[in-house]
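See structure below.
Right, subunit A next:
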Amino acid sequence: MNTAVMNTAVMNTAPDTGGNVMLLVLLLLPVLGALLMYPLRTNVPLAKAVAMATALLEFVLVVVTWVGYSTDAASSGERFQYVFSVPWIPAFGTHLAFGIDGIALVMIALTAFLVPGLMLFAWAEKLPEGRTASGYFALLLATQATLMGVFTATDVFLFYVFFEAMLIPMYFLIGRFGGPNRQYASVKFFLYSLLGGLIMLASLIGLYVTSADQLGAGTFTWSDLQSIAQSTPTSTQIWLFLGFFVAFAIKAPLVPFHTWLPDAGAEAPIVAAVLLVGVLDKVGTFGFLRYCLPLFPQASQVLAPLVLVLAVIGIIYGALLAVGQKDMSRFVAYTSIAHFGFIALGTFAFSSQAFAGATLYMVNHGLSTGMLFVMVGLLVARGGSRLMSDYGGVSKLAPLLAGCLLLAGMSSLALPGTNSFVSEFLVLVGSFPREPVATIIATVGIIFAALYILWFYQQTMQGPVRGNAVIRALEAGGVGGPGAMIDPAVAAERGSGFPDLTKREIGVLAPLIVVIVVLGFFPGPVLDVINPSVQSTITEVGLPDPVPAGGVVGGVR
Partner candidate 1 sequence: MSPTNYLLLSGLLFTVGAIGVLVRRNAIVVFMCIELMLNAVNLSLVTFARMNGQLDGQVMAFFVMVVAAAEVVVGLAIIMSIFRTRRSSSVDDANLLKY
Partner candidate 2 sequence: MTAPPEVLPATGAGSLAWLLFAIPAVSALVLFLAGKRANAWGHVLGVASVLASFVLGVVIFVQTLGVAPDQRTTELSLYSWISSGTLDVDFGLRIDPLSLTFVLLITGVGSLIHIYSVGYMAPHAGAEPSSDSSRRRFFAQLNLFVAAMLVLVLGNNFVLLYLGWEGVGLASYLLIGFYQDRPSAATAAKKAFLMNRVGDVGLALAIFVLWLNLGTLQYTEVFARVGELSGGTILAITLLLLLGACGKSGQFPLQSWLPDAMEGPTPVSALIHAATMVTAGVYLIARTNPIYDLTPTGRVVVALIGVVTLLIGAVIGCAYDDIKKVLAYSTVSQIGYMILAVGLGPAGYALGIFHLLTHGFFKAGLFLGAGSVMHAMNDDVNMRNFGGLGRRMPITFVTFGCGYLALIGFPFLSGYFSKDAIIEAAFGQEGWQGWVYGLAATLAAGLTAFYMTRLMIMTFFGEERWRNLKAPDGEDYHPHESPPVMTGPMIVLAIGSVFAGFVLSAVGLNQWLAPSLGELQESPAGVLPHALVPWLVLACSALGVLVAYLVVGRRPTPVQRPEPVSFPVRAARRDLYANAFNETVIERPGIWLTRALVFLDNRGVDGLVNGLAAGLGGGSARLRRLQTGFVRSYALSMLGGSVFVVAALLAVRFA
């Protein structure tokens, strides 16, 4: 079987003469949009319009890509589609190689889906002194471009380049447009991630040397490296795995490496926080699935208990810390740490349900946490404070806002009927056969999830109207605290200092709500795309699916 896999893998290696340029277009379009922001910097409305047009066009192109993606071909063993490859630095055997499997496809779809909404959110945002909206939107587009690159690269070196390049626009987004403590947060984010990246670089070079030993010529092409994975000695694999693992564990983040996230998530402007926690951090878990498991299968199995312990600690620890937070953005960041624990659990449980669940979890977490961050942003825009205790009884003033916050919260605690349930269920049901103890602890974590969400909701939304920010907003008859960003005209029109959602804000939220609910009941289209790639990953790891004891295939029909 292994030889068969190897043969297809080798044959799948892209021709060096180009190929399908779709992914290249997806990568370069946001770059072009970002560059256009410079000449347009004096004409802010036009700049915003161009940025939005770019993001929408990108979304349309991703939809076209999705439609053109063949699940049949993926099921029959074609690892990547939309393959494009040209030599880059022949001396090192690197290629500009792109291609997507189902896992990468859903991630780029998530990115392309989120960005237009975020731009709409940022449309009327009050930026710090001396910053222009065109710069803001340019950085958003640049982030999107690097994300497209990191998910579509099929050359490990190219992946590394994008992995590090991602930091640059995000660093500027946090450091230039963030909250009061943005300098500290952005530097911490940058250094922490860079450290992980450099350790990965060391492993990357080791991988190159290993491939040179085994294949005669060193290569960075993913499929070639995968083809030698099974024959690499386990001891070598462990060292190489650890290098990649540290980078991804920092990025994801898993528990001892997580402290940069609450700082960065809290200080980043909301749109950056959504991209950071919703998509950029997923590169870590995506990396586990795409690089750690297939390239170092034995090491993954040997070290899985370590990761599972970290994952389970993360689920409980993140949840408990979320309960104890006073700052709303930090709160959302800590809930994400708990969710990343679930993703890591699914990734290292080695079953097709758990893998599919973990992949779907990445998408769903991006949606639900993204919406939660947006809701926090809408509250801060009205009250000008990130402290939970500055808000209270908001549902009486802004019932629509409260309802949306509750929905986001329900999605976050994985209530059945919302998107997250499907993924959490798949992760847990898939992890249980191999890792019962970890799964049981993780399942207990769902109580804590309910606790932190409902506690947050009760503090801010329920009870009598109270809290400094709310009272100030109401008394002034205009807008709340010093950082409030709601347009005073809107507040005046609504006759309240704490107005309910505006049309634009509803426009930001509506697509998220629709997707959250629809994916809760009809996850089929996404699962269909994910499943074949998950099967390939299972094959590459070389562990059989833990077949239920009864051995029944299919079932509920």
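Just so it is clear, a residue touches a chain if its C-beta (ideal position, glycine included) is under 8 Å from a C-beta of that chain, and two chains touch if they have at least 3 such contacts; residues count from 1.
Keep in mind how these were chosen: all candidates are chains of the complex that A comes from, given by their letters.
This structure is a prediction, so every number in the text was calculated from the model and none was measured.
Judged by that same contact rule, which candidate in 1 or 2 sits against subunit A in the complex?
The touching one is 2.
How about subunit A: which of its residues touch candidate 2 in the complex?
It comes out as residues 188, 191-192, 256, 258-260, 317, 320-321, 323-325, 351-353, 356-357, 393, 395-396, 399-400, 403, 410, 415-417, 421-422, 425-426, 428-430, 432-433, 436, 439-440, 443-444, 446-447, 450-451, 454-455, 458, 461-465, 521-524, 527-528, 530-531, 534-535, 545, 547-557.
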